[in-house]
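Handing you a structure now.
Shown here: the complex without one of its protein chains, the others still in place.
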């Protein structure tokens, strides 16, 4: 019993170890000074306050999308739409950050809420299509990513673009709209507090309320949930609304926390990264904190490595691919679990 | 409006439709084959990107465009093979596997490009080769048709040929029969001794093969070099085309052409001040609308069946 129970944790650890070993191998092949480079990759993120700050800054959007995807996966909904919603809500928040004039309390609040609600409504569309007509939520959400990107880019280029700026960026946000920094010497912003509160709320929602209970049961066995009297179609729409709200809030917070102009001319990738975070966290809200920090850590490590050595930071995408392939591989190490179960059955 | 028609009703425009359709068509045919075997390969974007880079690198080092093409195809098929290995052997979720392939490709190609050329943006410093364009004798001298159909890149002709090949493969060969049976009723296939896993391996490898032809076209025809993220959503458009073409060869080819036309049109429509960004979303909007119409009609059909029996 004891060993089989920790199988999932052991497996996750094994995946991470394998991914790191592959990272070391790549570095060894590419770098002139492999040991030094590995040292930079692993230790540099902790070396200064600024670097630690970078890790946490990077973890904030990952936590948002990781949380959103976790909830969807929990309900057994295969929806990868957080990507497009994150982007588009960022555009919506930017519009309000540029055009509204409010005080510095209300301004970010209004902008973020508008982005979040936009996200919720956009996310509900694949949800309703799924619940009502059983349209494949994966395909619709993937198509939506591209549609939202196109529309967002159009808004940026035609309505928000600051012709005086040299790059393809929006007008400057009002100072009042930007999120304030938490720690001097870093760019960690109040978004951290927002996302941590959200994670705790999601945890309470998922494990302590009846709606969260319905969501979990629908995800584990929709037939059972239906048999028990739950309205599973409503549950599916609700989880889409919530996940869209969270992803939308993530995009809005990221824009207002890290930038003074909207400047994404391609999808930032946080939505799909969210799938990776959720998988590492086994779809547990609280674990999302750890797995987002881990992912942010190896990314910042790779960035610093690229800056301080001869290995480009894109190495990290190879590592991420390895992690996804292995962590979602049902059969990976399964033989080992079976052996453990057999042994335990014999001992019992 | 007239100015728009002036643009569209030219042989140049028709020519450019075929030119931009080529990579979409290749990838859509690839998506079609794996879908018919019951596995959704969403790694098209990644496979195209890897093969586009491989074509550039191999042709630069061997000084042969044809060997470069071979390299592109082999590497793209290899990536599909890796995806197949993980999904069929390790039971990795096919969609997450596809996500991983795309993630790997978008960073991995830049990584390798940088190592070889010291540049993260494009392969200008690599002396890569380009596959030739072909003037078709006789055809090229016919007015209107000549300028539209002749003088295309060799892979463009190959993509049209591929439609026929895939149609023949799926509908007129034993392998095609097995691929379709595995996608439609794997138990039936299994019960007569057809190995479902082996067929799905084959289908995924074939989907990688066709997608990588699309990738090779991108860097050895459409452009003459590799640039970062140069596939730019064409893999997704291909998946959309396959979905909207209702998983038939003819439907997929026609939808690919339609989406290619939309792409070519986005330049033309700028004359009307319709922004290219919005035009670019048309294939996806069309696919969502198509999906909704299909899903609703399916549900209606079921309900109708119910009603007629109730009134009995």
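Note that the chains are named A and B in the order they appear, and that numbering of residues resets to 1 at the start of each chain.
Definition applied: a residue touches a chain if its C-beta (ideal position, glycine included) is under 8 Å from a C-beta of that chain, and two chains touch if they have at least 3 such contacts.
Definition applied: contacts and distances are computed from a predicted model.
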The chain dropped from view, which UniProt name applies: "ATP-binding cassette domain-containing protein", "NADH-quinone oxidoreductase subunit D", "Poly(3-hydroxyalkanoate) depolymerase" or "Cytochrome ubiquinol oxidase subunit I"? "ATP-binding cassette domain-containing protein"
Would you list the chains present here that the left-out chain is in contact with? A, B
Which residue from A:48, A:228, A:266 or A:331 sits in contact with the chain not drawn here? A:228
Which of these touches the unseen chain: B:7, B:79, B:189 or B:295? B:189
Which residue from A:111, A:153, A:198 or A:217 sits in contact with the chain not drawn here? A:217
In the complete complex, the non-displayed chain touches which residues of chain B? 168, 172-174, 176-178, 180-181, 184-185, 187-194, 302, 305-306, 309-310, 312
Counting contacts across the full complex, list the positions on chain A that touch the omitted chain. 1, 204, 208-210, 213-214, 216-217, 220-221, 223-231
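FYI, only the chains that are shown with their structure count from here on.
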So the centre of each chain is just the mean of its C-alpha atoms; given that, what is the distance between chain A and chain B in Å? 29
Flag every residue of chain A that touches chain B in the complex, lowest number first. 30, 78, 80, 129, 132-136, 138-140, 142-144, 146-147, 149-151, 153-154, 157-158, 266, 272, 275, 279, 312, 314-318, 320-322, 324-326, 328-332
Going by the contact rule at the top, pick out the chain B residues touching chain A in the complex. 40, 42, 86, 89-93, 95-97, 99-104, 106-108, 110-111, 114-115, 120, 229, 233, 236, 239-240, 243, 275, 277-278, 280-281, 284-285, 287-288, 291-292, 294-296, 298-299
